[in-house]
Each structure stands twice: as structure tokens, then as C-alpha cells.
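Sharing a structure, written as C-alpha cells. Questions coming.
Shown here: the complex without one of its protein chains, the others still in place.
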Amino acid sequence: MIPQAVLDEWYPVGMAAQVGPPPGRETMLLGQPITLFRDSAGIRVTGPDGDLAVTVAYGHVWACLGTPAHALFPIPEATQEGRRLVDCGVVRVKCSPLRAVENFLDIAHFPFVHTDILGAEPHTEVARYEVQIREDSDEVWATKVHFYQPQAAKSAEGGIVTEYMYRVPAPTASVLYKTCPARAGEWDVIGIFVQPLTEELCDVWPWMALFDDETPMADLIQFQQMIFLQDRSILENQIPRLLPLDPGMEIPTQADLTSVAYRRWLKRKGLTYGAQMVAA
Amino acid sequence: MILYDYVLSASCYKVRLMAALVGERLDLQAVDFHPGREHKSASFRDLNPAGTLPVLVDGDLLLTESTAMLVYLATKAGGWMGSGAVNAAQVQGWLAFSARLGASLGMARLHDMLHYPVDIAAVRRAGVDCLRELESHLTEARFAGRIFLVGDGPTIADIACFPNVALAPDGGVALDDYPSIRLWMRAIRSLERFIEMPGIHRLHELKPAPEAV
Partner (left out) sequence: MGTEWVAVGLSRDLPAGVAMPALWQGRELAVWRSASGKLSAWNDRCPHRGMRLSHGFVRGETLACIYHGWVYGTSGSCIHIPAHPDLVPPATIKAETFLCVEAGGVIWVGAAGATDTPPEFAGYVPLRSVATQADAAALAQASGLEQAAQGLLGSTAAGGVCLILSTSQTKTTIHALAAKEADRVALSRWLDGVVRRAEERVLA
């Protein structure tokens, strides 16, 4: 049985620009077969029990199998003037959708998995940062995250200490804000929107809203795909595939405070699809 | 030299890797293979009617087959082609074999990663057949004290076969059962000037543990 709280959330199911006329595209959401297509009424998503609630935002189609508990989370930067919005396509990963999000929240792996791009030895230390579950918006936030990066973005020349903020506004979506190399005082925004196909299989749709008028679109997309594909071989080799919410199963450190808060938030809200409660 | 490139393509990586190993600088032109399918666009097909990647342009020369690019880069640099009739013939044999790897393990990877519609069981089975042949060959090479596919040193045969083998797990084909293949991949990854691609991580052991900052 899928908990009602899970069914009542929004999940990404495709890129809006790719939705065509019937028969459309068949995919899956929380183990259920669904179909996306475009007709005179706009973009529709149908499941075994008829039409699903649909929202189109941030380049993607979002659907809800139950009754939406709230509107889709806001990303105010998506409408900020001067930003380029980049749909990065999809990558399928054999892992829990929650593990995909948790990896996105993690910086300590940069020197070992994104070597010489997002991190490099000996700059491995993760300084203390701040984490909170914001009660007003019901989101997990990490702020004042700093990390040394050899090549923080496609437009970055040479190493810089990058500042990050992370937020988890939905169980399988995360948005990060990072130092913008091209425009001091602004943040580049990168989201990963994870479509839970099943508890152990997901489609990941990265998306970006950047201040970068120089770099060709194909380069921006490939930079993001390169980063995410470096993570994929990690995500497919974590044991167990499900995210353990049992505190005894994995050992976090201070660098993992965002992940600790994310797991606590999931547990508190009963968003346990893709999670494992007790050690198997 | 301009390489029309897609960062996740095993065939494009063959050429990037070969160029890095021989010290040839490439001007990389990113083509939006996914999600844009730019390689199938009319303007890209004006360059390469086959609508495939990679494409290598050097002055008037335009190459659209990655193995041809390996031959070009290696011949220009010297070495890497296998010397003598036997080795040269064996190199050609492995270049043909690399096409089988692309059609099996390569397609399994595109299926598992980017939703390519293929008979996944069939391509994985064909991929395992290829891996077994490769493992047996490399095991025999090791009996003779060799580690590379042809002769005593690395050739374009190794570079042509390495990417789709190393990326096999991306397509759901594990390499756990192939000890000789793993040691061969390690030898390639240890070559001076070797570069990675996503899915093939750095051999961190090649550098000593860092001193504290």
C-alpha cells in the first residue's frame, strides 16, 4: 500500500516541450502506468483511474496521483529576468528516488566522484553549515555551505570557493543555489526533479536557471549531464537500493546534516516510498 | 581539429581519449544529442548525412566513423597501430569487434540510461558473449605476460574496445565475473595522459594520499 501522503504529492513526469499529441508517451509514476499527451485542453496525464491533476512548471510536467495536498512549490528565480532556463533531459537510474535526491544534497563526495570539476583532494573538508526544516514552507534548507571547486560551472575559470544553499521542497525534488561565476551577488539555480517510477527505479530530470549569456546551450546541458552521470554509477551501487530511515543502518557525520534533516523530514511526513524503515 | 562531440557517447569518448593519449588538442563542439536530438537535425546532417556522432574535421578531412578517427590520430602521432602483419591484422579484428560491443553493451547502456527502445535481454546477452570472448583472449595474453589486446603495448584496438566495456555496468551488465578484463581496464586507466568520462571514475590510487591542507 502506498501511503496517502505519498500519493498526494507532485512528481515530475516529463519535459513539457516533449509532450506530443496522442498516443503520447507512456511512462510510470509510483508503479502505475501513466500516459502524457497534448490535446486541445492542453497537457494531460492519464492513469489507470482517469485524468491526474497536472501542473506545468519549470519546463516540466508535474502530476499527482491522489488529491494535491498543496500547490507545487515555488521557484521565484524561474521568472527572474535575464536567466536562461535549461531543460537537461532525462537520465534513468536504478536506485531509490530518495537516494537520488540525497546524493544531490551531498557535497563531501565532490573530490572523489566529480574529481577536478566540483572538488579535488586535498580540499576535502566540509565546514560546518546550517540546516533547518522551515516550518512555514515545510521545506528542508541548508545554508552557508562552502566548498572549494576547481571548475564550479561551465563558465568558471579556475578554482573558487563556491557557496551553496540547498532546499528540498518536495519528496523527490531538490533545488540548489550556488555562487554565480558570471554575476556577483546572484545565485545560479539548479534543480533535480526525480520521477519515482518504482521504489527502486527513477527518471531524473535536471533543470537549470542560470545567468550565462555566453555558453552555448549544448555545452550547458552537457556539463550538467556529465556531472549527473558521474553520480549515476555511485547511485546504482549503494546497498540497499532503498534509502534506510533506520538510524542504525548508516553512519552520518556533521557533513551529512542536510541528509539527516531530509531523512527526518521524510519520516515525519510519512513520505516513505523508496525508503526502508527497518534494517533488512 | 574539431570534434563534434557528445559527452556521454562512448564513441565520442574513444576519440577524446585517443587524442589525449597522443597529446592532440581537440576543439570540442558540443552537439545536443539528448534531449535536443540535434544530431538528427537537417543542419547537422548537412555536415554528416548519417546523423551520427562523433564527427572529426581537420582542414578538408571529414571523418564520421570513430575507428577511422583512431587510425588518423594514431598514424599522425606514430605507434598505436600494431607493427607487423600479424599485429596489424589483429588490430583490425578488434576494431570490428568494437562495433559488436557498441551494438550490444552500447545499446544496453542507451536503453538503461536514455530510454532507447531495444530488446534489452537480447542486447545484454550479446554483450555477455562479447565479454566472454574478450576475457578469454585477455586471459591468454596474461599467460604470455602481456596485458593489452595486441602485442606488448597499447594500440587503437584497446582504445576502440575500452569505452563500451568499461561502461557495461551502465547498461546493467556487471563486470564482476571478468578478472582479466578488469586488469586490462586498469592498465588502460593507468596510461599516462588517460582521461575519464562520466561512468568511469578516476583511479585515485595513482596519486598518493594528500597531505593535510
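Just so it is clear, A and B label the chains in written order, and each chain counts residues from 1 on its own.
Basically, contacts are C-beta pairs under 8 Å (C-beta built on N, C-alpha and C of every residue); 3 or more make two chains touch, one makes a residue touch a chain.
Because the structure is a prediction, the values reported are computed rather than measured.
Within the full complex, the chain left out of the display is in contact with A, B.
Considering the whole complex, the residue from A:Met15, A:Leu29, A:Val113 or A:Val140 that touches the absent chain is A:Val113. Among the residues A:Met28, A:Val126, A:Met165 or A:Ala182, only A:Val126 touches the chain that is left out of the figure. Taking the complete complex into account, B:Ser180 is the one of B:Thr52, B:Thr67, B:Asn164 or B:Ser180 that touches the chain left out. The residue from B:Ser41, B:Thr75 or B:Ser136 that touches the chain not shown here is B:Ser136. Although one chain is not displayed, its contacts with subunit A can still be listed: residues 106, 108-109, 111-113, 121, 124-126, 233-234, 237-240, 244, 249-255.
Although one chain is not shown, part of subunit B still touches it, namely residues 132, 135-136, 139-140, 142-143, 176-177, 179-180, 182-183, 186, 201, 203-205, 208-209, 212-213.
Criterion: only the chains that are shown with their structure count from here on.
Inter-chain centre distance (subunit A to subunit B, centres taken as mean C-alpha positions): 30 Å.
The residues of subunit B lying in touch with subunit A in their complex are 6-8, 30-32, 34-36, 38, 112-115, 169-170, 172, 196, 198-199, 201-202, 204, 207, 210-213. In the complex of the two chains, the subunit A residues touching subunit B come out as 15, 18, 87-92, 94, 112-113, 115-116, 121-125, 216-219, 221-223, 225-230, 232-233, 236.
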